[in-house]
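Shown here: the complex without one of its protein chains, the others still in place.
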Amino acid sequence: MDHSQSHSALTPAQEAAAGHEHTGPGWSVYWKVAVVLTLITVGEVWVYYIPAFVASRMFLPTLLTLSAVKFVIVVLFYMHLRYDSKLFRVLFTGPLIIACCTLMALLFLFGHLHLGHGG
Amino acid sequence: MSTATVSHHYSSTGLENRKIAIWAFIGSECMLFVSLISTYLIYKDRSVVGPYPHTPWTDPSTGHVYHAILNIPVTSASTFILLMSSLAMVLALSAVENKGKPQHNLGERILGNSKLWLFMTALLGLGFLGCQAYEFTSFVNEGLTIKTNLFGSTFFTLTGFHGAHVTAGVIWILTMLFIDFKRGLGPSDALNVDIMALYWHFVDVIWVAIFTLVYLIR
Partner (left out) sequence: MATTVIDTIPAHLKPFVPSPTPATVTTEKSTIWGWLTTTDHKKIGTLYLFTALFFFLVGGLEAEIIRAQLGGPNRHLVSAETYNQIFTMHGTTMIFLAIMPLSAAFFNFIIPLQIGARDVAFPRLNAFSYWVYLFGGLFISIPILFGHGPNGGWFGYVPLTTRAYSAGINIDFWVIGLQILGISSLAAGFNFITTIINLRAPGMSLMRMPVFTWMAFVVQFMVILAFPVITIALFFLMMDRFFGTQFYEVAAGGDPLLWQHLFWIFGHPEVYILILPAFGLVSEVLPTFSKKPLFGYPVMVYSGILIGFLGFGVWAHHMFAVGMGPVADSVFGVTTMLIAIPTGVKIFNWIGTIAQGQFKATSASLFCVGMVALFTIGGISGVMHSSPPADLQQTDSYFIVAHFHYVMFGGSIMGLFGGIYYYFPKFFGRLLNEKLGKWHFWLTFIGMNLTFFPMHFSGMLGMPRRIYTYDAGQGWEVFNHISTIGAYLLAVATAIFIYNFFKSRVSGPAAGPNPWGAGTLEWTIPSPPPVYNFAVLPTVTSRYPLWEGKQADIEGARINQQSGKTAEQLGIVIPYSTIKPLLAAAFMIIMFSGLIVGHWLILVGAAATVLALYGWLTSPLEPEHH
């Protein structure tokens, strides 16, 4: 319900005054990001089909790292957090940290995480 | 009393109200999806009957063998589709922002076509939803419904919540596309497209997490 305000609420002049110019880096970066995301996804699916790797202790950390990297890349470049106001970074990372801590605490409480020997 | 100009749209930070609100909304959505994902992970491997996501299951009463239910190839494709929709979305935003600037060659004309990229985003979003519809139907046909076991309840609720977000996003994009056809979107609309894009990318990153945590991890 956040997008409560009509798109016609502001006149073009006011929009321009608000300084909404370039929000992201542009095509030259965007296509590279897309390629990286695709390659990581291919890598994720690839390792899924290697039984020896799935059985190894590296499987879970590898997959979690890869998806975290994808997450961060999309947020930094496509959601242009890297180029935007610091305030937005705070508004996003604060809740994200609380959310991740809650997730880990819940997994611990339900016996899916064990202190001392990793996930 | 230096502010002689009377403006309702005074801003302390120079940022747009709606953009602050969408980021707060996204922060809030993090907790929503973490609740869903936590529940899925907590209940992982706790279903007392199959079918199971990654391992086959033989029904002891009928002897019927259920395959591991998740379809990784289809989901990998839909994951790719959603990632590409994010690319289309950033290009749509870029096209709206640069509307009116001179275009020197075919490449710039294509990149500057906001209708094309909005259409592509919506199409890819619909493609993702199509994959999900296919996935859901085939699961039901194979014997997994939302009532079957804990896996069914948590899986359909989590991915269903995400699918509902994608659906809302597609409606939003199509509305914007309609406006583009009706009066043409220009730099003054960039804020609205930007907000829509932030929502769309967020739905995308949630899928990045779901793909790994639900589909790939055993």
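Letters are used for the chains, namely A and B, taken in the order the chains are written, and counting of residues starts over at 1 for each.
Following the convention adopted for this analysis, contacts are C-beta pairs under 8 Å (C-beta built on N, C-alpha and C of every residue); 3 or more make two chains touch, one makes a residue touch a chain.
What you see is a predicted model; the values in this text were computed from it and never measured.
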Would you indicate which residue among B:Ile20, B:Val140 or B:Leu174 is in contact with the undisplayed chain? B:Ile20
Touching the hidden chain, out of B:Ser86, B:Gln132 or B:Thr154, is B:Thr154
Given the contact definition stated above, which residue among A:Val36, A:Val54, A:Val69 or A:Ile98 touches the chain not shown here? A:Ile98
In the whole complex, what residues of subunit B lie against the chain that is missing from view? 1-3, 6-8, 10-13, 15, 17-18, 20-21, 24-25, 27-29, 31-32, 35-36, 39, 42-43, 46-49, 146-147, 149-150, 152-154, 157, 175
Contacts of subunit A with the missing chain: which residues? 1-9, 11, 14, 87, 94-95, 98-99, 101-102, 105-106, 108-110, 115
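The criterion applied here is as follows: only the chains that are shown with their structure count from here on.
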Could you please state the distance in Å, as a whole number, between where the Cα atoms of subunit A are centred and where those of subunit B are centred? 12
Can you list the residues on subunit B that touch subunit A in the complex? 9, 11, 13-28, 30-31, 33-34, 37-38, 41-42, 44, 72, 76, 79-80, 83-84, 86-87, 89-91, 93-94, 97, 111, 179, 186-192, 194-195, 197-198, 201-202, 204-205, 208-209, 211-213, 216-218
Seen from subunit A, its contact residues with subunit B in the complex are 2-5, 7, 10-12, 14-16, 18-24, 26-27, 30-31, 33-34, 37-38, 41, 44-45, 48, 54, 59-60, 63-64, 66-67, 70-71, 74-75, 78-79, 85, 87-88, 91-92, 94-96, 98-100, 102-103, 106-107, 110, 112
